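The structure under discussion is supplied below as structure tokens; questions concerning it will follow.
Missing here is one protein chain; the remaining ones are kept as they sit in the complex.
Up next is chain A:
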Amino acid sequence: MSDWTRKTAAELADALAAGETTSVEITQAHLDRIAAVDGAVHAFLHVDAEGALAQAAESDARRAAGTLLSVLDGVPIAVKDVLATNGLPTTCGSKILEGWVPPYDATVVRRLREAGLPILGKTNMDEFAMGSSTEHSAYGATHNPWDLDRIPGGSGGGSAAAVAAFEAPLALGTDTGGSIRQPGAVTGTVGHKPTYGGVSRYGLVALANSLDQVGPVTRTVLDSALLHEVIGGHDPLDSTSIDQPLPPLVDAAKQGADGDLTGVRIGVITELAGDGWQPGVMTRFQESVDLMVAAGAEVVEVSCPSFVHALATYYLILPAEASSNLAKFDAMRYGLRVWPEEGASAEEVMRATRDAGFGDEVKRRIILGTYALSSGYYDAYYGQAQKVRTLIARDFEAAFEKADVLVSPTAPTTAFKLGEKLDDPIAMYLNDLATIPANLAGVPGISVPSGLADEDGLPAGVQILAPALADDRCYRVGAALEAALLKQWGAPLLDKAPALEGPSA
């Protein structure tokens, strides 16, 4: 029997189409893998074996009847716990939502179901997606499959680790400042943050509404494109979703895999390199740029001077929006309810519940955001941040006049040790230095593994950014780079990751 967990989603789809296996068999293989390794990895907060197998059986029945819903019909998937799933717990990694089961599906989840993908379960994350290490989950950290003592990135460390540890071929992530791309980089997986408005946010429990996007987390660029085409496109329930068709993404990935980048202008961003960037990460990055040049691309250096203010801008806009979004967690209608004493007033219950239900990082950002929006400070903080945001968007516009895509390392370092930066929020925030500008400007970006850093043998990633609506460029260039690297390595990068425990364990 093949080990179906080692296959990509595209390969699984082909195997299903060829009648070599069934969705039930594939789904069961992943459930077995989860049972075997997730005790060590802790990528999942909730596994729905029964539901996933039932959905797989339905898929097999559809295949027999010739009524398939999509090319990925029958390929299982994991979903980040920040997305509402009808009938499945949705905690956002927070105690305050412990036990909450949404009565509705997020639009992306509905689209997964409508495309026939069995849902394996919900993946771990930093509480309300606030963090870069998954250590802020109220349910314990996720461990990096490359080194269980290290972080898997965040906030979507659970989705990235699940895919890297072969617990799922596909996962959904969300990216507010890098939460899909940075975990991708540090786990040797692929993650794409779509153009803002390209994928519906309805049912995504908002961290920062103007920055959040749902996107694919996979092991290959083609798989990301396949999944993106399932979840993307206009949704009338999300007013900020773009009412126009997606560009052909799978075609772009397939075109890129041919390895020809002739005529493509690659812009290297001056501001996203230098002191503080790990040498091994920079070496792998330079190598990737060289490979793209060898594939026919032209390299230009571009300067985005406002990017140096991106982190500060982000840490005003995000907490401001988050402080308001999180106000709804008040113990009145759902989630945790703490009674401080018999006969407490509603206000006292709200206060006690929020005190007990939110972790420190969440409280820190609520306080920051409340302050930034306060009368007398609004103009100096939130107002000013919005202006800088415009400047960053203009930097992108200018850069995209000189280059078709922009590239940088996805994260400044490889995975750090669990606990290493937990007491230093600023050091933690700096992890997202390279990924945040894309969220501020709403442009798409993909992270593709660039190899292992020489110093520590851990994965690094390259980020490829494109203009808004041109997600196809990310897929084309990403697939070309992936193909060139694969040729150099001779095998997928993840083959070098530790086996953890075998599926038979």
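We take it that contacts are C-beta pairs under 8 Å (C-beta built on N, C-alpha and C of every residue); 3 or more make two chains touch, one makes a residue touch a chain; residues count from 1.
In this text, contacts and distances are computed from a predicted model.
Peer 1: Quick one: the chain not pictured, UniProt calls it what, "Aspartyl/glutamyl-tRNA(Asn/Gln) amidotransferase subunit B", "AraC-type DNA-binding protein", "ABC transporter permease" or "PH regulation protein F"?
Peer 2: Its UniProt record gives the name "Aspartyl/glutamyl-tRNA(Asn/Gln) amidotransferase subunit B".
Peer 1: Considering the whole complex, which of A:186, A:205, A:281 or A:392 touches the chain not shown?
Peer 2: Once the missing chain is taken into account, the touching residue is A:205.
Peer 1: In the whole complex, not just what's shown, which of A:90, A:189, A:213 or A:278 touches the removed chain?
Peer 2: Per the contact definition at the top, the residue touching the missing chain is A:90.
Peer 1: For chain A, enumerate the residues touching the unshown chain of the complex.
Peer 2: Residues of chain A in touch with the missing chain: 83-84, 90, 92, 97, 100, 102-104, 106, 201-206, 208-210, 236-240, 320-321, 323-324, 327-330, 332-334, 346-347, 350, 370, 373-375, 378, 382.
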